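My structure is below; once you've seen it, I'll send some questions.
Just one protein chain is left out here, and the rest sit where they should.
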Amino acid sequence: MDDAGFIIGSYALTFGAVILYTWRVLRRGRKLADQIPDEDKYWL
Amino acid sequence: MSSAATDPAPVVELDDAVAVLGSFPALAGATLRVQRREILLLQGPNGAGKTTLLRLCAGLLPVARGRAAVLGWDLAHHRREVRPHVGLLGHANGLYLDLSVGDNVRFWGSTVGASGAEITEAMALLAVDGRLGGLKVRSLSAGQKRRTALACLVARRAQLWLLDEPHAGLDAAGRDELDRTLRAAAAAGATIVVASHELERAGALATRTVEVVAGQVREP
Amino acid sequence: MGVTRIAWLVARKDLRVEWASKVFTNQVLPFAAVTMVIFAFALDADVVLERVAPGLVWLATLFSLLVLVQRSFAIENEDGALDATRVAGVDPRAIFAGKALALAVELVILEAMLLLAAVVLYGQDVPIEGVPLLAVTSITATCGLAAVGTLYGGLAAGFTGRETLLPLLTLPAVAPVLIGATRAVEAALGTAGAVVSDGWPWVGLLTVFAVAFGVGGALAFGPLIDE
Partner (left out) sequence: MTTLHPAASRATDAVAGSPRRAGTGTTATRILGIATIVSMCWLVAFGLGFSPADRDQEEAVRLLYVHVPTIWLAYLAFVVTAVSSAMYLWRRSLGWDRLAGASAELGVVFMAVTLVVGALWGRLTWGVFWQWDARLTTTALLFVTYIGYLAVRNLGGSHAQRATRSAVLGLLAVLEIPLVHFSVQLWRSLHQGRTFEPNDTNMDGLMLFSLFVGVIAFTLLYTWLIIHRTRAMAMEDMIDDRGLDDALAARRAEAAAVPGADEEAH
């Protein structure tokens, strides 16, 4: 069925983008956090 | 800084002022007082921060750290208010190259409301009237452009003159003319800060000299 | 010194520079004309061209707008004049209004030429009853374009990459002008059976756009060029 490809593809695309972007945000945060002493982090 | 005590309101007041170009602290904590009618010479090697100091005083750069006040305005909050009272002649002349000398002086004069007579007078003072006045700035020599820019400054009647290498490109007559203009302006109540490599020339003109080293000001 | 008077001085200065340098007449106008010719190569000259002529006129105007805006701020930056303007304490609203006015004058001349090109090259007829609509459309659309162009031109000026930043910011913002002005000109020229009365709602839209960006631009220009 042709529709299934579109539907699964769209779900894969959406969640792929979500996972990829989330991973990037968290990793960037991690990398930066290692360079900043904890006392400067206002959220702690 | 003995003179600082006599006059309560210096024209330029820098306290450990820092100014940043990109991420480079071109001015790294400068402390300086300039009194009214002084002709102050800034000397120092290239890259020491003389130009940045002048641009900071003109209100063109934000004060990153420390305190800076010009003509009584705190530059942290009133950069724009300061500017009309300050004349800056930087490396660039700030001229429109496709306009004539006269058009340039008239334009800059008019933006601050100078009268026609004042503009004519300014052009005569810097000897850029007459035939020169009708020429396109693009066709002028470096010295003539410099004189045109100075005429614009005179026409604008600034209280604080900030000059970056004003002698560059001028011939002997032009230099004499410039020095005379500056002395006259100081006598008339203006304050002048000159950054120059030409110590003999500018030293004779200046009433005081300070050294700019690695973004800081050093009194002799 | 009133803002209006300084704006007038700035506009006169800009036009005088253009007049003296001849870049507008010798480069920008020919560029716009060549664009019109190129369109004819890309589209079928016999069938499509007459239908899409109004759109092409405005497209060519948009491209020329980008060139003119770059030019308008290049003359300011050539010898540090923009800094000098800032030091002179010239009111940013006056700079904005003055430069936008000069730009608008240039654009109107350009549009007249492009319309002439459409008549000559694309075989457009200009019905007499469409002329008022044409004139009003041209002026209101031009005001909007000049305001947006000056605003983003001033923002991009002085940064590396300004040549690409300017179209990136300007083109989405002026999309309503392209749509509105094209439809209005179609109505004025009677393209594809449009009637003149169809065009006036678009003039309304163009007016709203020009006012919104004229006021917004005047307020935003200072913080954008000066912070």
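To keep things simple, chains are lettered A, B and C as they appear, and every chain counts its residues starting from 1.
Rule of thumb we're sticking to: contacts are C-beta pairs under 8 Å (C-beta built on N, C-alpha and C of every residue); 3 or more make two chains touch, one makes a residue touch a chain.
Only a predicted model underlies this, so the values are computations on that prediction, with no experimental measurement involved.
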Subject >> Among shown chains, those touching the left-out chain >> reply: A, B, C
Original post:
Quick one: which of B:P10, B:G59 or B:G215 touches the chain that's been left out?
Top reply: B:G215
Original post:
Just one of B:P25, B:G143 or B:G169 touches the chain that is missing; which is it?
Top reply: B:P25
Subject >> Interface residues of chain B (partner: the chain not displayed) >> reply: 18, 20, 22-25, 28-29, 62, 64-65, 213-216, 218-219
Subject >> In chain C, positions touching the absent partner >> reply: 151, 155, 159, 165, 168-169, 171-173, 175-176, 179-180, 183, 198, 201-202, 205, 208-209, 212-213, 216, 220, 223-224, 227
**OP:** In the full complex, which bits of chain A touch the chain not displayed? Write them out.
**Re:** 1, 3-4, 6-7, 9-11, 13-15, 17-18, 21-22, 25-26, 28-30, 32-38, 40-44
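FYI, only the chains that are shown with their structure count from here on.
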Original post:
At what distance in angstrom does the C-alpha mean of chain C lie from that of chain A?
Top reply: 42
Original post:
How many angstrom between the C-alpha centroids of chain C and chain B?
Top reply: 38
Subject >> Partner chain C, residues of chain B touching it in the complex >> reply: 58-60, 80-81, 83-88, 90-99, 103, 107-108, 110-113, 136-137, 152, 156
Original post:
Contact residues on chain C for chain B in the complex?
Top reply: 1, 6, 9, 13, 16-17, 20-21, 75, 78-81, 83-90, 226
